[in-house]
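With one protein chain removed, the remaining protein chains of the complex are shown where they sit.
Chain lettering (A and B) follows the sequence in which the chains are written, and residue indices restart at 1 in each chain.
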Amino acid sequence: MSIAVLRDYLPLFARSALLTVRLGALGILLAVLVGVLCSAAQYFRLPVLQQLSAVYIELSRNTPLLVQLFFLYYGLPKLGIRTDPAVCGVAGLAFLGGSYMAEAFRSGLEAVDRVQLESALSLGLTNAQAMGSVILPQALSISMPALVANVIFLLKETSVFSAVSLMDLMFTAKDLIGLHYNTVESLTLLVVFYLLILLPISILGSLVERRLRYAGSGT
Amino acid sequence: MPDLGLEVLLKGRNLARLLGGLWVALRISLLSVAISIPAGILLGVVMTWKNPVTQALSRLYLEIIRIMPQLVLLFLVFFGTTRVFGWDLSGELSSVIVFTLWGTAEMGDLVRGALVSIPPHQYESAAALGLTERQTFFCVVLPQTVRRLIPLSINLITRMIKTTSLVLMIGVVEVLKVAQQIIEANRMSSPNAAFGVYLTVFMLYFLACWPISLLARRLEELWR
Partner (left out) sequence: MTKPLLTVEGLVKRYGEHTVLNGLDLTVREGEVVVIVGPSGCGKSTLLRCINALEPIQSGAVRLEVAPISRESRDLPALRQKVGMVFQSYELFPHLTVLDNVTLAPRKAQKRPRAEAEREALALLERVGLADRARDYPRQLSGGQKQRVAIVRALVMHPQVLLFDEVTAALDPEMVREVLDVLLDLARQGRTMLIVTIEMNFARAVADRVIFLDGGTIVEEAPPEEFFDHPKTPRAQKFLNTFTFDAVKRPHPSSLADPTT
């Protein structure tokens, strides 16, 4: 391994890591939004929306992100919907992640007994107050480990972004391997940068889980 | 009705070629799953041992495999081994190696989770009935573990199938690659083929995974 090569490559990898994080964060944010909407449609059993979100969740969970991206990036323009790679990447991540986030929220909401809602209502709280002060705080803390796991999963999934010609970490690694055959240096930096992104969140995740395990007994 | 580019699939052997590509992906996943499940069961049992050395090693293996994107692992095995060891692994073999390593880690964690989730009073009440340790394991613990595990391992199959789409990125000719070739070859006659063909690939993956997901969910509800 050559230190000089590592030093040369470092800025290239740093730049693509930033792209990975930026697009990843945006996609995850949108995924959370989609997840909230879908789980709300299912929790409140909203007609039509409930069925639509169920269909969406099945489609999203049973297809790979890479195929979703190919369709978004190469397929849709044929219908006149032209999208640039970054938009595709973010949209694809939101499409994939939305269903995972929805499942995390749904299981959190389901874990809160319906009698909790009833007891809040019987105190004279409105539906909105009961959701905001009683149900959501509990559901969110129950969903937290799943949410963090989803964030890690989605950040890892961004590794296919290079397929729609986004210059992310994988793109840079493959590019440099092809150009200069500095395979070892490229792969080393690839691993290091993914660790830099994923390790903190993973540690955070296990902290959240531990805290919840101690707090979560008895009502 | 706009031209959706679906007619390309009816031309010549295009649909058959696409299905052939899907089979390449499925073959890799099924082979990897077939090795991962027994290896994962072994790993899971080892992980419940109280030995600090096996615990540290298995934990390390699990964490390393799980924190890296599978595509990075594919790159490490496919490009890395050529460079460092001078091996010339085919894309397909690299894929099977990576997905087996990953599947074993996932399965191992599922097995460990299922084993430790048996509440201690199950062991105690089995002991109180006069069962031996062997009888307790085979008649009380194992049936409950298996019930918890089967839906989860079936889910692992769908995750494996979806993950297999990545092999495109190390040059294995699978369904997406075949799709690309078909679209490229018919660029003049069917300019919109990309829409129809990629939509078809999307639906093919869905049709491969959805029934398996449904089965897993049904079993989960049945055995809860």
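Everything that follows uses one rule, which is that a residue touches a chain if its C-beta (ideal position, glycine included) is under 8 Å from a C-beta of that chain, and two chains touch if they have at least 3 such contacts.
Predicted model only: the values in this text are computed from it and were never measured.
Put simply, the missing chain touches A once the whole complex is considered.
Across A:125, A:167 or A:208, the residue that sits in touch with the chain not pictured is A:125.
Residues of subunit A that touch the chain left out of the display are 113, 115-116, 118-126, 129, 133-134, 137-138, 141, 217-219.
Quick note on the criterion: only the chains that are shown with their structure count from here on.
Of all residues in subunit A, those touching subunit B in their complex are 58-59, 61-64, 66-68, 70-71, 74-79, 152, 156-160, 162-163, 170, 173-174, 177, 181, 183-184, 187, 190-191, 194-195, 198-199, 202. Interface residues of subunit B, counted against subunit A in their complex, comprise 2, 4-5, 67-72, 75-76, 79-80, 82-84, 158, 162-166, 168-169, 176, 179, 183, 191-199, 201-202, 205-206, 209-210, 213.
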